[in-house]
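One chain of protein is taken out of this complex; the other chains stay put.
Going in written order, the chains are labelled A and B, and every chain counts its residues from 1.
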Amino acid sequence: MAIITKSYEPTFWDKLYFPALFKGLMVTLRYFFKRKVTIQYPEEKYIPPDGYRGLHRLNKYSDGRIRCVACEMCSAACPVDCIHIIPGPSPWDEGKERYPVRFDIDLLRCIFCGFCEMACPEEAIELTEIYDFSDLTRENLLIDRDGLLEVYELTKNKNYYSQTKKSEKSET
Amino acid sequence: MDLLGFIIILVKVLVVFAATMLTVLVMIYLERRVSAFMQGRLGPNRVGPQGLLQPIADGIKFMMKEDIVPAGADKPIFILAPAILLIPALMTFAVIPFGSDITLFGRQIPLQVADVNVGILYVLALTSIGVYGIVLAGWSSNSKYSLLGGLRSSAQLISYELAMGLAVVSIILLSGSLKLNDIVADQQGYLFSWNVFKQPLAFIIFLVAVYAETNRLPFDLSEAEQELVGGYHTEYSSIKFAMFFMAEYANMITAAALTVTLFFGGWDFPLVDESSLGILGTVLSVCSFILKMGFFLFLFIWVRWTFPRFRYDQLMKLGWKVMLPLALFNIFITAGYLTVRALV
Partner (left out) sequence: MGVVHGQEMVLNIGPQHPSTHGVLRLQVKTDGEIISEIKPFIGYLHRCFEKHCENVTYEQVIPFTDRCDYLASMANNFGYVVAMEELMEIKVPERVEYIRVIMAELQRIASHLLALGTFGLDVGAFTPFLYMFRDRERILDMFEMTCGARLLYNYMWVGGLSHDLPIGFVESAFRFLDYFEPKIEEYNNILTYNKIFIERTADVGVMPADVAISYGVSGPNLRGSGVKWDIRKDEPYSIYDRFDFDVPVGIGEKGNLGDCWDRFNVRLTEMGESIKILRQALTQIPKNGDVHQTIPKKIRPPKGSIYKRTETPRGDLGFYIISDGSPIPNRLKMRSPAFTALSVLDEIGRGWMLSDVIAILGSLDIVLGEIDR
């Protein structure tokens, strides 16, 4: 079945080289004057759309109680076992009686698949729009309960990036 | 030679050297900026206004880097190779006239460091020496990728020098002199006296050969990042790498200046007699030279960021089977024309 056929013989026009090359040169020259697509990152932040799967947070009720009831549905749903929860009796009188004493997420293991937020019956764990949380040490990338609650404080108004952008502008 | 003459020459050497180095810096900046613009990006814009100090930051970075000599490298040659490449690249500019004569302190000063009467031969000789730097760097690194880069470079040299030399021969036939000054003087006057209009074929051959000579895309086979990692400079680091880098740009500048001199009337500004305008004419001629050179430097960048790379046997095929016969044909035509003209 080996069909090796030579069906192409370059015409004289092709052999001239330059016409085809000139077309390419025109493309690049046109782009020279066009608008650029770069986002000037640290000053100008990309604002992800709703539902972006970034850094996790633990949601709170308006009176400050943690929504999480330590049911461990999220850690069961997690394909990489990066969520570790130690449940304990809740310190608040009203509401559910369990709450997480410890709630650790290993961000280095996490694959940001979003299964935890789908699995959560209380809408307690959620992925936020924060994407730039890289760090220099492994220890800093183990986030605990208080860290997750802090992320909630940062992102509860859904304007993490637009907000920081504004404050930076006022500084300069 | 009297003292004043000596000082004048010294000043000219310094000015040309400084100008070349400055242009190298500007070119490093422009290469990144222009390429970025062509690709819809912004390019370096952080260091200094519009990123203008970027080449200086690069330079500092290169100097701070650790200078690595690989084990098993031929140390003296390894260290010498970048210098062999860089020094001829900087020296070539010496014979290129970059403006009309200027009268200062009661004497006429040609704007040219050295008016060598075999100027073209000098240029061709020096550019060939530069290639030895690449070959030696590739060989002495004791790395397979570098060796392949060096080999490709030598193959490239023999296939292109010839066509380039023959393209120049037709210019020499026209002007009847090897002196670059004479060649420029020959193209004075109206616009169509430029050699590019008299010798379009020679110009195309020369231009293509010059791209091969300066190791720029589409002929940058000896460094071919995607194939040979970095080719001849794979193993180089720190200031030695920077020297290769500078040599590449210095070569480009020389090549652009040479193209302008040979084919675009040098410093000639069409339809203007510079010598009759005094100092103004000189300024005009220098500006015209810089503008023309700038266009060719832009063309270098433009071409680099548009085309893919040739394979090395294709390059040799192009050199031997296309350009060499064409150049010979061109010489034949030119010589025939000149003979007929002399007879009539």
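Criterion: contacts are C-beta pairs under 8 Å (C-beta built on N, C-alpha and C of every residue); 3 or more make two chains touch, one makes a residue touch a chain.
Just so you know, these numbers come straight off a predicted model, no measurement behind them.
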Problem set entry | Residue in contact with the excluded chain [from B:232, B:289 or B:310] | B:310
Exercise. Out of B:39, B:154, B:177 or B:193, which is the one that touches the chain we can't see?
Worked result: B:39
For this session: For the chain that got dropped from the picture, name the residues of chain B it touches.
Result: 35, 38-41, 144-145, 148, 151-152, 217-218, 220-221, 224-229, 305-314
Problem set entry | Absent-chain interface as seen on chain A, which is shown | 1-8, 14, 17, 20-21, 23-24, 26-28, 31, 37, 48-53, 77, 79, 111-115, 118, 127
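What we mean here is this: only the chains that are shown with their structure count from here on.
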Seminar exercise, completed: Chain-centre distance (mean CA atoms) for chain A and chain B, in whole Å, is 49
Problem set entry | Touch list for chain B against partner chain A, complex | 34, 36-42, 302-303, 305-307
Exercise. Which residues, counting only chain A, touch chain B once they are in their complex?
Worked result: 21, 24-25, 27-29, 31-32, 34-38, 40
